[in-house]
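Just one protein chain is left out here, and the rest sit where they should.
Chain IDs A, B and C follow the sequence of writing; residue 1 opens each chain.
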Amino acid sequence: MSAISFSSVCFHSAHNWNNPKEFGKLRKQQDGKLLVKCLSKSGNPISQNAVRVGILGASGYTGSEVIRLLANHPQFGIALMTADRKAGQPISSVFPHLSTQDLPDLIAIKDANFSDVDAVFCCLPHGTTQEIIKGLPKHLKIVDLSADFRLKDISEYEEWYGQPHRAPDLQKEAIYGLTEVLREEIKNARLVANPGCYPTSIQLPLVPLIKANLIDIKNITIDAKSGVSGAGRSAKENLLFTEVAEGLSSYGVTRHRHVPEIEQGLADVASSKVTVSFTPNLIPMRRGMQSNIYVYLAPGVKIEDLHQQLKLAYEDEEFVAVLENGVIPRTQSVQGTNYCLINVFPDRIPGRAIIISVIDNLVKGASGQALQNLNLMMGFPENLGLHYLPLFP
Amino acid sequence: MSAISFSSVCFHSAHNWNNPKEFGKLRKQQDGKLLVKCLSKSGNPISQNAVRVGILGASGYTGSEVIRLLANHPQFGIALMTADRKAGQPISSVFPHLSTQDLPDLIAIKDANFSDVDAVFCCLPHGTTQEIIKGLPKHLKIVDLSADFRLKDISEYEEWYGQPHRAPDLQKEAIYGLTEVLREEIKNARLVANPGCYPTSIQLPLVPLIKANLIDIKNITIDAKSGVSGAGRSAKENLLFTEVAEGLSSYGVTRHRHVPEIEQGLADVASSKVTVSFTPNLIPMRRGMQSNIYVYLAPGVKIEDLHQQLKLAYEDEEFVAVLENGVIPRTQSVQGTNYCLINVFPDRIPGRAIIISVIDNLVKGASGQALQNLNLMMGFPENLGLHYLPLFP
Amino acid sequence: MSAISFSSVCFHSAHNWNNPKEFGKLRKQQDGKLLVKCLSKSGNPISQNAVRVGILGASGYTGSEVIRLLANHPQFGIALMTADRKAGQPISSVFPHLSTQDLPDLIAIKDANFSDVDAVFCCLPHGTTQEIIKGLPKHLKIVDLSADFRLKDISEYEEWYGQPHRAPDLQKEAIYGLTEVLREEIKNARLVANPGCYPTSIQLPLVPLIKANLIDIKNITIDAKSGVSGAGRSAKENLLFTEVAEGLSSYGVTRHRHVPEIEQGLADVASSKVTVSFTPNLIPMRRGMQSNIYVYLAPGVKIEDLHQQLKLAYEDEEFVAVLENGVIPRTQSVQGTNYCLINVFPDRIPGRAIIISVIDNLVKGASGQALQNLNLMMGFPENLGLHYLPLFP
Partner (left out) sequence: MSAISFSSVCFHSAHNWNNPKEFGKLRKQQDGKLLVKCLSKSGNPISQNAVRVGILGASGYTGSEVIRLLANHPQFGIALMTADRKAGQPISSVFPHLSTQDLPDLIAIKDANFSDVDAVFCCLPHGTTQEIIKGLPKHLKIVDLSADFRLKDISEYEEWYGQPHRAPDLQKEAIYGLTEVLREEIKNARLVANPGCYPTSIQLPLVPLIKANLIDIKNITIDAKSGVSGAGRSAKENLLFTEVAEGLSSYGVTRHRHVPEIEQGLADVASSKVTVSFTPNLIPMRRGMQSNIYVYLAPGVKIEDLHQQLKLAYEDEEFVAVLENGVIPRTQSVQGTNYCLINVFPDRIPGRAIIISVIDNLVKGASGQALQNLNLMMGFPENLGLHYLPLFP
């Protein structure tokens, strides 16, 4: 069996077999080393090489989304799932939509035996996450989906989260998991702080533009929109169907906790402090996130320069696509997938541009990017288990 | 029966009778003249004073919304309803939700006898409206809900609508119907060009601020969101439930036809050309509109100045409310009503502010404001027939 | 001012003035006695006759719906509103959509002074309601929207609600408030047990058919569908937007608490025990309820007999409409209104029929029927404050 042919199976890309263009693309992404990793020593890739994954906090939406994605992952298996308040229950009692799956029962974290586990997705609430990760065995690779290790400056963490950081040493070790921007660091990381959904949708378009000095970093205005799953699964009156449906509302105006993370990411590439205007809006839909970003062009820069710079920055990326001129990204086009779609438009006010980016807040904005990161951390192609087309309609 | 007591009936405000604060408010709004008009010559206000209203284009959403509002209007009765392609049919065949009502059948405009009609709401598509209004008898008061008479500069009309204006003389006569801003002109108008939904939601907060020189008119960024009914009732693939639900999309980026209307209204008070950044977004809800407006403060101006100026500008208005500090307006709070709710928030970027305004696009953004205008044009209190509380949930 | 003219104002039916057919209908509904009642002793209907209403439990959806309806009621004013856990707060802190209204602040029931109150809507949860109503002053007219006084047989209450009834004497006094069926009893009642939403939508079509012996009472199958507001406003995981949207589920299969109420109502007219098959379904919409009822015709009976019997039964009713042959009732057609729309269809299986009825669960299914009842109890026309057309779209 030739490596090339099997690689197609491995990447679940059978639909492209008869398309020469696509083959070129696949080849570019898969160097020999990756293929060897994927196939590994002739024999049994699953039983010998498979990664045994734990999901900490499997009763929330990011946890169940990890489960969904792993269902089509050729190398990762679920070894254990925790949910302290639901310990002892089958996952189907928490998520009836998983009742057809043969999954381990939920256990309490304290009862988890991590000696048979290689890596964990940590899907716990911020605040408590620090202590828990501090207590995990050191052999584990960890992708933390909470906010607890995203801010490098722990004084900023204290300011926005109202409590001192309890694991400052781990914070120093943590790598920020914006895959396309920090891929090499992620590959070698033991602990990855998976980015927030808003920060992902905002940094992906802005980082290449700031890096290339194409926009003014002093006047970035972001009007972002999110589906309701971004608020998690806790039973709150303001998240009831009756309260959310058929309406729209801004929230956290000027003080949403994703602000420091956004500004940190932009400042890193700008090499100077960045303050952004950021307003999130709750939209009556379950998933999806869109950021409309209003920017001023740097002197002499044209809209087309932005478009080309983004095209260039992401031409080799599988999960970030810059659309053709004039095509408006839609959240429906990424539902259930790890894609981020971006485009740039001229503003009526000369010297300005409008950037629109869309992601699925639970995939590229959470569990999908987490899996992308763990793939890298374990030495696999980053797209394993992420070959989903959007569920539309 | 005392005038005061009856006025309460007239204004359907019975729920306030036991509330002294409210009585003060009512008295302020109702001068003697209005009360006399409303009650009129001892006797039969309905049969003698009632206004006979025609609805041209009753098969669309703005038409049916006029019908809904008139159901609780003490002075207006529906004399005729037209819908050329549905002529001869009962309204229930077009709008099953009106089947319980005793309404005249739909007729073709050419068959309408306007001699028994005092006023018309013109709910027809732009373009054809000009010719039709040109042909109407001159005794009619007209509120036109199309875009055809909103732009004073007919060359601008031609630019944005792709055809020369066919009734330039009528255009000169037309008064722009943003009630709170042009109330006195509207009272004496024969033809009112009812504002678009986006322009209403944007001008109401911005006009008082520009008038008071509190904001920079060169850097106004508007990210607006609309429910789907704003697109009307035509059967288009992109408006299907399956295409719209569970997603979000910007549209008409940088070239939405409401732009010149918005800029015209702001330029009028600024006394100079105004160019705004305007991006509308389609939200998966039936009704509701929110405009997030990002502005730069004029030198020395503070957020609180904006809040106070808006409070001042609208303190006597029934339908525009400036919320208390920190309260975020929600579209759910105006659903089915003629209210516009506004608030101002500090931006993270110093020297800037975020203004949020919400309306129901079919009421204050269309048929409600149209009725408010016709009330004024006929000499009635402007709130007749508009006493609806939001339908929530 | 003539009685006729004022009656039109009183009934908010101005839109019908130019429609001779409608006048006939109005005259039929308004006998002299009602008009006199409505107008009362020459003078000030509001200040002298007005009914001072209390709302117990104003922080839930049925409470806020009462508030919405009273906004256009010419005779009822709100004297007090209670919500124990929110006592001391303005209603706008609980329902932002009411922030434009001048309403009394919320108080605790124990602090309510009922000496200035004529009637109360009791919008409290079942169970606690019994004790509270037992403690209310006897001069109060009470419409109870909970389930606590709906079941005549208190042993049945205990069976379905898991606790003994604590006010059996009051239970004997309570009149079941299905207005069209028990109008005369309601007029003289002091305590009305307002029907549940499902029972209302089911009894309205079935009672006349059973009364006329047109259907077999042994084989009634009901598949009913409800919007989410039927579940109230409590923060439960299964009512979150994310859990409800884009899906459908049956619930309470074979054991929904509305069953004994439905069977009691049908047994009353059948004069024998009735057992029905009843399956409710939760639909991703905020309001609206539809019951599809599958019945066997009595020997010799035809579909058309059912249609005619229903037409006959409801021909003088304002709020129950039997549609023309073949027209399918839609929940959208009653949204925000007190209407019940009914129709009958032939089944493919000979000798059977399908009955479809729709209501708004919060209006005819709760607060609207409650107001209809209180109107009657206070001697007013039952349609006061209920003149709303559906909010569509």
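Assume a residue touches a chain if its C-beta (ideal position, glycine included) is under 8 Å from a C-beta of that chain, and two chains touch if they have at least 3 such contacts.
A quick note: this is a predicted structure, and the numbers were derived from the prediction, not measured.
Across B:Arg233, B:Arg257, B:Lys311 or B:Arg348, the residue that sits in touch with the chain not pictured is B:Arg233.
The residue from C:Ser155, C:Ser234 or C:Ser250 that touches the chain not shown here is C:Ser250. Here one chain is not drawn; of C:Pro104, C:Gly127, C:Gly232 or C:Pro284, the residue touching it is C:Pro284.
Although one chain is not drawn, the whole complex shows that of B:Glu246, B:Asp305 or B:Glu318 it is B:Glu246 that touches it.
For subunit B, the residues touching the chain absent from view are 61, 228-229, 233-237, 239-246, 284-286. Residues touching the missing chain, restricted to subunit A, are 1-2, 5, 8-10, 12-19, 21-22, 25, 42-47, 50, 52, 61, 64, 67-68, 70-79, 95-104, 228-229, 245-246, 286-287, 321, 323, 327, 330, 332-336, 339, 341, 387-393 (touch as defined at the top). Of the residues in subunit C, those that touch the hidden partner chain are 218-219, 221, 223, 225, 227, 242-243, 245-251, 253-254, 259, 275-279, 281, 283-288, 290, 292, 294, 328-332, 335, 345-349, 352, 354, 356, 393.
The working rule: only the chains that are shown with their structure count from here on.
Legend note: the chain whose CA centroid lies nearest the centroid of all displayed protein CA atoms is B. Centre-to-centre spacing of subunit A and subunit C amounts to 49 Å, using the average Cα coordinate of each chain. With each centre defined as the average position of its C-alpha atoms, the distance from subunit B to subunit C rounds to 33 Å.
With centres set at the average Cα position, the gap from subunit A to subunit B is 43 Å. Taken residue by residue, subunit C touches two or more other chains at 61, 228-229, 245-246, 286, whereas all remaining positions touch fewer.
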